[in-house]
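Of the protein chains in this complex, one is absent; all others appear in place.
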Amino acid sequence: MAEAYTDQELMVAVGSREIRDGDLVFVGMRLPILAYAVARNAHAPSARGLFEVGLMRDQPAAGFLGTMGDPPNVTGALWATRMSNVMALMAQGLVDLGFIGGAEVDRFGNLNTSYVGDPARPAVKLPGSGGGADIAILSRRWVTLMTHERRRLVKKVSFITSPGFGDGSPGWRKRNGLLGGGPVAIITTLGVLRFPEGGGEAFLASVHRGHTVEEVRASTGWDLKLADDVSETSAPTDAELAAIRRFDPEGFWTRTER
Amino acid sequence: MAEAYTDQELMVAVGSREIRDGDLVFVGMRLPILAYAVARNAHAPSARGLFEVGLMRDQPAAGFLGTMGDPPNVTGALWATRMSNVMALMAQGLVDLGFIGGAEVDRFGNLNTSYVGDPARPAVKLPGSGGGADIAILSRRWVTLMTHERRRLVKKVSFITSPGFGDGSPGWRKRNGLLGGGPVAIITTLGVLRFPEGGGEAFLASVHRGHTVEEVRASTGWDLKLADDVSETSAPTDAELAAIRRFDPEGFWTRTER
Amino acid sequence: MSMADAIARFVPDGATVAMGTALEPLIPFAAAHELIRQGRRELELVGPISDALFDQLIGAGCVRRVTAAWVGNVSEGLGHCYRRACEQGVPRSIEVHDHTNFSIALALWAAAWNAPYIPTRTLLGSDILGRNPGLEMEGDVVRVRAVRPDVAIVHVQRADELGRAHAWGPLGVSEEAGLAAERVIVMCEDLVDASSLLRHPNRILFPETKVVAVVHEPGGAHPSPVQGYFNRDHAFYHDYAAASRTREGFEAWLKRWVLDVPDRATYLSRIDVQALRTNDG
Partner (left out) sequence: MSMADAIARFVPDGATVAMGTALEPLIPFAAAHELIRQGRRELELVGPISDALFDQLIGAGCVRRVTAAWVGNVSEGLGHCYRRACEQGVPRSIEVHDHTNFSIALALWAAAWNAPYIPTRTLLGSDILGRNPGLEMEGDVVRVRAVRPDVAIVHVQRADELGRAHAWGPLGVSEEAGLAAERVIVMCEDLVDASSLLRHPNRILFPETKVVAVVHEPGGAHPSPVQGYFNRDHAFYHDYAAASRTREGFEAWLKRWVLDVPDRATYLSRIDVQALRTNDG
């Protein structure tokens, strides 16, 4: 690519900005591990990370992580324990922000990571929830990162693995007893989608440099609403890029197709 | 006393004989700690002890124990853990024998360690269940040790803390969903009471040397049934007494009133 | 932080307080005595068994309700203050929510996981079922309702100022009490630096995010045992049982060992601590 950073690097940088200083962050697999590391090194020096494998950390791992269970993520951990203990904190509403990977998301922020097509004989069997549904239901707010394609951003997911705002009707989460507040952003390779206060249908909040609103709408599986003022996503700062490349020196996550 | 051993020493010896080799024993407070130690050193070298505080042991503690949580009981433990993990094994029906202390027992083996008189304003407030009710309900079989007095061995306890055979009707435990088999012996300062196969009303199985059947019946709060052949309880062997005195050198449990 | 500050800031009147979570060992007596000195009232005490500590708080009039499986003196038997409160309402009547050791552990796990209750097969056939509104039959099991302490006070062997704690020996319900509680006060024998604790993150007892105060209080668990530090002071329990047999005797004991004692250091100066040192690791 001509630009000085990859789509993945931009998504990591944008994702890291969702982490507020002091947050207890439920860190998911892959890019979110980098987003947490970047935030800790920038604007959120007192954030803590929870890893469902059974870890709590403050400092990001010193070495590269292929998974959250890799040895560098344990060295210097604040707590190495059972998964159910980590989930206990989230079930108590103590997790401020969660990251969830998604294969398919719809306009109400519902994620499908289970079945494309009839679950009895699916067209595509996806890996499943992992901790995704737990994060979507129990964390105070959450974010998902994904490649922006029509087949991924769909009008309505055929299977809700991790609920966002359900059918989009006001108060759907509260009515169904969901503890957390739901999704706050869908960060894609083209832009950032956000949700109205209290939930509902996603709208385009910003477009990444080099892309247009029309391109984003054409790549979205429903008639995507726009913010009154769709801005350009601020590009990764040099500091953010430096941090990303320190924690992903080989570009395992940010410079190769996975 | 003229005799070569105390009532408590006899009760410990008799209690220890209830432990079979290979048993997983849920060891209660006070005298049962000694009974376990004696059995391990005699006929049950491969028994294991569970302590609700959160311990599993094979060898008895090397030092004197005032409580199961004393440091000598931890040194050399096979497992130091949470109480709920120890209870898990008992809830799965894996505990062969449990010991329960009782203040008051009735003819169906029900124990009261909670309230004498109206619980709202009791004549005597006893300490409560501790793990007693758990042992009575969940262990495969259990034994209780107590001083033989009319006020302690009563026709019907006013409050069932730890259920034996309930109202004594056939199948009461099964009908009420109790997992374990119930009490097998009440070991007192005068003799040993046992229960018919499958449960029911206690009968006098043996009388300790120096005491008579009439004395036992007179000290029992109901018309105590007798075994066809009431025997004399075998006295503690020299080996048993030696073991008891090794684990209770000061006679804290076996030679002082508590 | 000093014990006086920790109790003043984090344990208000009316609080639900979990103590004695490791059963016979590691009992936070220093915290209980400070609660008494500060005249705390209307407390709900939560724990499995309590080896004399609950009895002292009840006798001092600090307690509204006891939610526990057993209250007494493990080596001596009955809790005399507990008896007086339940039998005569002296110094005040208290409410008792009876549990078994297993059921109080399940109640704390339910709170830790924010589950309304956990079903169990213990308690079946026991009259305890009728004595606690938090225990209800449902078909062939008993629902044990969640018990969430406002604060858990836990004595441990080692901790740092940020609340990373290592405890060893039998743990009773300490881990689930810390997870279930709104906040945790940690008391420790040794205040150490973070690195020595974080070198073994598996031994961290509960998440530091729950800990609001760390009090360096060596000997704070006396007369209960502390693995690697102190044996149990059986004679002290015996003397307390004898003294507390009468109301007057208890008041004299309380004056001598709590009310007239400004802090833990003074308390310990009246005990032969060295004689209690253990060789068990």
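Just so it is clear, A, B and C label the chains in written order, and each chain counts residues from 1 on its own.
What we mean here is this: a residue touches a chain if its C-beta (ideal position, glycine included) is under 8 Å from a C-beta of that chain, and two chains touch if they have at least 3 such contacts.
Predicted, not measured: the structure shown is a model, and the values here were computed from it.
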In the full complex, displayed partners of the excluded chain: A, B, C
Omitted-chain contact residue, chosen from C:R83, C:R121, C:R158 or C:H238: C:R121
Listed residues A:G22, A:P45 or A:G63, member touching the removed chain: A:G63
On chain B, residues whose C-beta touches the chain left out of the figure: 24, 48, 55-56, 74, 76-81, 84-85, 87-89, 91-94, 179
Interface with the unshown chain - residue positions in chain C: 106, 109, 113-121, 141, 168-169, 171, 199-200, 202-203, 281
Hidden partner interface residues of chain A, rising order: 29-30, 51-55, 63, 66-72, 74-75, 80-84, 87, 90-91, 114, 119, 121-134, 136-138, 159-163, 166, 172-173, 176-179, 252, 258
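By our rule, only the chains that are shown with their structure count from here on.
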Chain B and chain C, separation of their C-alpha mean positions in angstrom: 27
Between chain A and chain B, centroid-to-centroid distance (C-alpha), Å: 58
Computed distance of Cα centres, chain C from chain A, in Å: 42
Touching two or more other chains - residue numbers and ranges from chain C: 175
